[in-house]
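Accompanying notes for the structure given below.
Every protein chain but one is kept in place in this view of the complex.
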Amino acid sequence: MPATSQQWRFLLMLAVLLVAGSSARAQSRDIGTPPVDTCRTCHAQLDDRLGEPAKQFADDIHGTRGMTCASCHGGDPREEDMEKSMSRARGFRGVPKRSEIPQLCATCHSDGAFMRAYNPSLRTDQLSQYKTSVHGKRLAAGDTKVAVCSDCHGIHKIRAASSPISNVHPQQIPATCGRCHGDAEYMKPYKIPTDQMAGYKTSVHYEKLSGGDLAAPTCVTCHGNHGATPPGISSVERVCGTCHVFQEQLFDQSPHKAAWAPMKMSSCLTCHGNHAIKHTGDFLIGTGKDSICMTCHAADDNGGKVASQISTVLAGLDKSLAEAGAILDSAEQKGMEVGEARVTLSTAHEKLIKARVDLHTMNSARVEETTKAGEKLAQQVNQDGVQALAEYAFRRKGLALSLFAIAFVVICLWLLIRNLERRSAGEEAGRSGGS
Amino acid sequence: MAKTVSEGGGPEQPGRRRVLGFLVGSGVMASFVSFVYPILSFVLPPESGELDADTVAAKANELAANSAKIFRMGNRPGILVRMADGNYKAFSAVCTHLNCTVQYRQREHDVWCACHNGVYNLQGGVVSGPPPKPLEEFAVHARGQDIVVTRESRT
Partner (left out) sequence: MPPFLMLRDWWEERFGTELFSFLWHKQVPRHKHTIWYYLGGMTLFLFMVQVVTGILLLLYYRPSPTEAFESVQFIMTKVKFGWLIRGIHAWAANLLILTAMLHMFSTFFLKAYRQPRELTWVSGCMLFFLFLGFGFSGYLLPWNELAFFATKVGTQMMAAVPVIGNWLLTFFRGGEEVTGATLTRFFGFHVAIFPLLTTMLLGAHLFLVQYFGMSTPISVEQAHKDKPVPTYAFIPNFLLRDIMGWYIALGVLAALAAIFPWELGVKADPFGATPAGIKPEWYFLFMFQALKKIPGHVLFIEGEQFGVLFFGLGAALWMLVPFLDRKQEGPLKRLPAVAGGVIVAFIIVMTIWAWRS
């Protein structure tokens, strides 16, 4: 007769208690002495799929911390006799079911007192977070296709998230999430998009992440890891705003904020996208063909006019900076030192960056205030560059003058020499007899 | 046959040799002056007598406590912080994440980068956010009425 769910839960609790018990035994061991783990020693000698986990476990973080196979699978790791070590009576439970895995891991990882002995600063709320996630909710409803702990962290080769070869290292996260979420066949029943990975790979965040910036956002940065859920429309702005602080604050001051909320238009995503967040550029604003503004606005309505104004002042400052830079390059190429002017130019460039942040207010006067400050600095750089070129021209004139003087001396010398030698040649001729 | 420069004239144009000799002599002297002028200008120290390696970041009482100032350190910006207790700290103001210029936050008593919300403490260490390395710290000394910032030697 099939066991009722209540009976299954009871058996599960029993197994869990036994597992916890055996782990407690592992805890009282002296640090430094490798644990007696007959499971590992026997299974490592096998070559098939029964042997793989035992071999991998040597590198697992649990394995190196003194856990044994029995810590999760139950049984008695001190017994060499297979009947005894894998007996149900001693708590052996075989391969745990997918739906049981979160609870199984949580027996240790949600126990603060227990985890303290290993890593006091590790969080212990993974399971409670997981239960709030889409994965956790669906698992509780019976869907075993969703991710459980082992799908992301691995099973027998688990490493700390900071290890570059861990599945949950920031640079590995897109691939780990993408294993399911990018698989259109696997995700068919869920009717959600499967292009996130592909989109993310074209994004500036992915570019930074794969370039080595581990602080760049990955899937979990915006979606959470254990409590993974897509952010709601109201919260996405705050998520982006954790790093892009000013953009969020300024957007809140813009007319878009009030206008978009009732239309269920997301604040950052509407213009910048969610996964495929590309490099921004001045082409995004204004009335040009690539401008996002023109998706909703017309070139001659209020919005279009503001966009056009902002676009104009940004383009103007960009051009001034380029011109100033070109003069400095020209002076530098001629050998003039323009280090100080370059510092001013970089300060002016920062004004352009600031203007591009200011535009999130959609207030052209505000943006123009910043660009005007930038223009002033660019003009100063221009002057310095022109001065450097003038100094160069002055040096060439000075050189021409000195060369002229030198040529004069050289010519006089030449004439003097000729004169002297004609003289002495004449005297010689005279002396050797005017025959 | 040895001949000295101005020994006698001789029947042919004594004047010409004297003129040439005079021209050469004065030409050489003029050229010497044109060498001496740049050399003399060179040896007189310029107005900005000190090298940029020793940077005067501020005057003695220019900064109030719990405030900061951006100054030029070589070719990059630096930040001079006068902490709440009146002492000075100086760092490179170039954020180690993506090179934006950092600023001092008076309320939080920390150094902040507006580009991606990177936060540094007053030892230059990273508190939170994306910066991967701490800010380079400079040595600060008071010299008369000047607060002088120098880069410590690396070798």
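Order as written gives the chain letters A and B; numbering starts at 1 within each chain.
Operating definition for what follows: contacts are C-beta pairs under 8 Å (C-beta built on N, C-alpha and C of every residue); 3 or more make two chains touch, one makes a residue touch a chain.
Being a predicted model, the structure only gives us computed values, none of them experimental.
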**OP:** Among A:82, A:140 or A:399, single out the residue that touches the unshown chain.
**Re:** A:399
**OP:** Identify the residue among A:36, A:61, A:161 or A:420 that touches the chain left out of the display.
**Re:** A:420
Original post:
In the full complex, which residues of subunit B touch the absent chain?
Top reply: 1-6, 28, 31, 38-39, 41-46, 48, 51-53, 74, 150-155
Subject >> Touching residues (missing chain, whole complex) on subunit A >> reply: 334-337, 339, 395-396, 398-399, 402-403, 406-407, 409-410, 413-414, 416-417, 420-421
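Here is the rule we go by: only the chains that are shown with their structure count from here on.
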Subject >> Gap in Å, rounded to a whole number, between the CA centres of subunit B and subunit A >> reply: 37
Subject >> Contacting residues of subunit A [partner subunit B, same complex] >> reply: 213-216, 242-246, 339-340, 342-343, 347, 350, 353, 357, 402, 405-406, 408-409, 412-413, 415-416, 419-420, 422-424, 426-428
**OP:** Spell out the part of subunit B that touches subunit A in their complex, as residue ranges.
**Re:** 1, 3, 5, 10, 12, 16-17, 20-21, 23-24, 27-28, 30-31, 34, 72, 74-77, 97, 100-101, 114-117, 129-132
